[in-house]
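All protein chains but one are shown in place.
All chains are identified by letter, namely A and B, in their written order; residue positions are counted from 1 within each chain.
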Amino acid sequence: MTLANRSLITTDDLSNAEMEALFSLADRMSHAMDEQLGLCRGKIMASLFFEPSTRTRLSFETAMHRLGGSVITAADVGATSLAKGESIADMAKVVGSYVDIIVIRHPWEGAAKVVADYAGVPVINAGDGGHQHPTQTLCDLYTIRKEKRTIRGLNIALWGDLKYGRTIHSLIFALAKFGANILFCPTPGLEVPQHIIEKLTTEYGGEIAREEALTPMVKDGLFPVDAIYVTPSRPHQLAMMPGVNIKVELKRGIDALYVTRPQKERFTAAEQREELTKKYRVVDKKLLKGKAFQETVVMHPLPRVDELAHELDADPRSKYFEQAAQGVPVRMALISLLLGVTQVSVPAEDTSRKVDYPLYQQAVGPKCPNPRCVSVQETEAKYLKPEFKIVNREPLTLRCNYCEHGFEPKYVASAEWHEGRTATKTYHPAASRWAKRIKPENLIAFHSAEEAEAHGFKPSRDVKALQEES
Amino acid sequence: MTLANRSLITTDDLSNAEMEALFSLADRMSHAMDEQLGLCRGKIMASLFFEPSTRTRLSFETAMHRLGGSVITAADVGATSLAKGESIADMAKVVGSYVDIIVIRHPWEGAAKVVADYAGVPVINAGDGGHQHPTQTLCDLYTIRKEKRTIRGLNIALWGDLKYGRTIHSLIFALAKFGANILFCPTPGLEVPQHIIEKLTTEYGGEIAREEALTPMVKDGLFPVDAIYVTPSRPHQLAMMPGVNIKVELKRGIDALYVTRPQKERFTAAEQREELTKKYRVVDKKLLKGKAFQETVVMHPLPRVDELAHELDADPRSKYFEQAAQGVPVRMALISLLLGVTQVSVPAEDTSRKVDYPLYQQAVGPKCPNPRCVSVQETEAKYLKPEFKIVNREPLTLRCNYCEHGFEPKYVASAEWHEGRTATKTYHPAASRWAKRIKPENLIAFHSAEEAEAHGFKPSRDVKALQEES
Partner (left out) sequence: MTLANRSLITTDDLSNAEMEALFSLADRMSHAMDEQLGLCRGKIMASLFFEPSTRTRLSFETAMHRLGGSVITAADVGATSLAKGESIADMAKVVGSYVDIIVIRHPWEGAAKVVADYAGVPVINAGDGGHQHPTQTLCDLYTIRKEKRTIRGLNIALWGDLKYGRTIHSLIFALAKFGANILFCPTPGLEVPQHIIEKLTTEYGGEIAREEALTPMVKDGLFPVDAIYVTPSRPHQLAMMPGVNIKVELKRGIDALYVTRPQKERFTAAEQREELTKKYRVVDKKLLKGKAFQETVVMHPLPRVDELAHELDADPRSKYFEQAAQGVPVRMALISLLLGVTQVSVPAEDTSRKVDYPLYQQAVGPKCPNPRCVSVQETEAKYLKPEFKIVNREPLTLRCNYCEHGFEPKYVASAEWHEGRTATKTYHPAASRWAKRIKPENLIAFHSAEEAEAHGFKPSRDVKALQEES
């Protein structure tokens, strides 16, 4: 199997088996850094950073150099061609015609997908706004796997700011995919968003136990945990009582503690006033002296500020600098696979789950409500058609194909029913019985009555009833 | 013949035959990108951008990497050594002692020539203010030649902002040199400057037909044309009536349509108030559905904003992304020729025209009146001697050797007549009968009477008469 000519935009773009194959390649490469030198000779990587990031950029560029390739860099793009009003698609086509592979960081969510759609060469997402940062997740998983030999069935605790930070969100789904239990240990006020919890249970199976259920256990020598996601990957336990199950799982202690920096720059004004960072509990030697932490791998995506005490740097459990260092072999493996200069074999039966949602197929439809989504930016909306998956019917929920934000349109219509006859162009509340009868391929959705009527649709009786109610 | 150790500052630095040889080399290189890898091994290019430009910079750097060379980049130079008051000449000497070739973009007009004068290594002008951007012109010509096999005798339409933009100005002269007909289709208010029209007819021969003469023909199915430059390269037609001639030429339709972005950033305040961009006619499918456009190559130097509809991207006539992509092989060919690692053979009889104007040779003389000219900048004027060509005697017109701006000095004197005797140090109106009798090597010119008198010259009777008049 080849990964050549594919792009990595979200962690879903690689199956578990493909990730495992990539990790094995990274292992081999890290043992003989210098021998890889000629692999990418003559290949050129464009390193396009529309947001500042020294660490990630240097890691990618180091990886390409270690493979013997060349790099062209734009670390200051914000101020240049984009300022002239050029679209991302145009930029992607031009740079894609120069180089063999593109690494892109951009503040707009979904921007990396647009680059991949237009560049004509493999594209790696190095962070697109608050959306995804999949190579960080690869490094995280690689570090856990290197230290614990597997990810399946491990107890991984996530610490600190679980609300903001693409790193944490990408990691949660990847851990679920690999069958780990996840302990959520947020700083109060920075809990993991509800939509992520929902996606976890609906798409990845497993169960969530909330703080209330945990309190007695947590008092048994563990530390403040807000909720636990118990993986379904150990099916024999699913029959047990949740409490008992969790107790069994936790008895082994915490396999990895993933500490995060408060993403202050994304805090709301209210959150800044609350001084949430003062509530941040520092991870230090004292915290880690309990029995549950004896075998814990301490991780951090870096940069750290104060949340992880310097005294831990010399602790053998601390692996955050190794985690950063492993960014190079992991990215070397990824680049060489996407460029097709290395092949890996992936077992035929790939057990990783991928939900196939129906696509929203009508030309008329809503815009993505996320203001940071690439599809609603002035320069991009000219040519980008909004694209959605229909991820739920009750309540009707669309997910943007660019930024992956989900939203619930208020009104619907069917493309089948009216077939050009204006008389039958009627729209209905999304929660009405009519809505459920519309086939996915015919579904038309609207954010508002105004939007529906602007497209020539008339309110159904249910709509009028609804409007009178409110 | 070798191009080694030469610089490319303006399109005049290469003869037609040399450009043709360069294009043939670019053809060969583009067919085997990877095989060029070792050509520039061990050579280093400095990529010095004193103005932001991602696209051009990345194209040059890609070209050097494809040739196997190395690149050092300064993409942010504005804020650094220059801020300490260093001259361009000093910078050029130092960087020239490090590397094998220099690519420079600078906001001051003529700056690339100064770098070439002092660096001691080949220098490529990647844009010096509003003056020149010769490698863009090479890419433009290469694209036309690739699509149409020749440039001679083609009908090339230039669309949009023909007033600002070094790209258009360079291209006009290059097209004239290669014997193409040029159709000027400006956005109203952004017509091509008069001095360019004049240079076209005086230096390149050919004739200009204005809108009035064209109107009936244009109505015959063509589109709004402001003026047409008819090349003298088809001598048998020169004898014909201009109108008939043009009709014959245009019958074949438009071979290439070169669309440009409104250079808003250079608009005057008045032009901005006029909202000229609203008058910009968008090039779209509808415009191109006429018979004259059946075989038209649609071009654009990019970045585009709204002037070229996205719907054309999939049209087989659209070649603007190929045009950008060809920047790499064209620049590869150029770099390898200037570095002397590749040789090309150029036919002995080179038909391209080059006018040899007499040089202004006196130490006393005027400053260039262009405030963006490198020769009048505070840090540069200390060591740069103004240099001019005498491009016309009636009216007396000097052209700056740095920025190529032309101007008409008001007064003159002769170095021969006074020969150190103050009594005979007299100055005359530039338009007087005396002025015409001064030999070029003795000509002294002044912007004003004050300037002449500051150098110890006394007004002639003609000067006094002139001053009394006004």
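Here is the rule we go by: contacts are C-beta pairs under 8 Å (C-beta built on N, C-alpha and C of every residue); 3 or more make two chains touch, one makes a residue touch a chain.
On a predicted model such as this, the values are computed, not experimentally measured, just so you know.
Chemist: Which residue, B:Leu8, B:Ala26, B:Ala46 or B:Ala63, contacts the hidden chain when the whole complex is considered?
Modeler: Per the contact definition at the top, the residue touching the missing chain is B:Ala46.
Chemist: Among A:Arg66, A:Lys113 or A:Arg145, which one is in touch with the chain left out?
Modeler: A:Arg66
Chemist: For the chain not shown, which residue from A:Ala4, A:Leu287 or A:Leu302 touches it across the whole complex?
Modeler: A:Leu302
Chemist: Out of B:Met33, B:Ala74 or B:Val305, point to the residue that touches the absent chain in the complete complex.
Modeler: Of all options in B:Met33, B:Ala74 or B:Val305, contact with the hidden chain holds for B:Ala74.
Chemist: Just checking the interface: what residues of chain B touch the absent partner chain?
Modeler: Chain B touches the missing chain through residues 41-42, 44, 46, 70, 72-77, 79-81, 83-87, 90-91, 93-95, 97-99, 382-383.
Chemist: List the chain A residues touching the unshown chain?
Modeler: Residues of chain A in touch with the missing chain: 34, 37, 52-55, 57-59, 61-62, 65-66, 68, 71, 73, 75-76, 261, 302-306, 310, 321-322, 324-325, 327-328.
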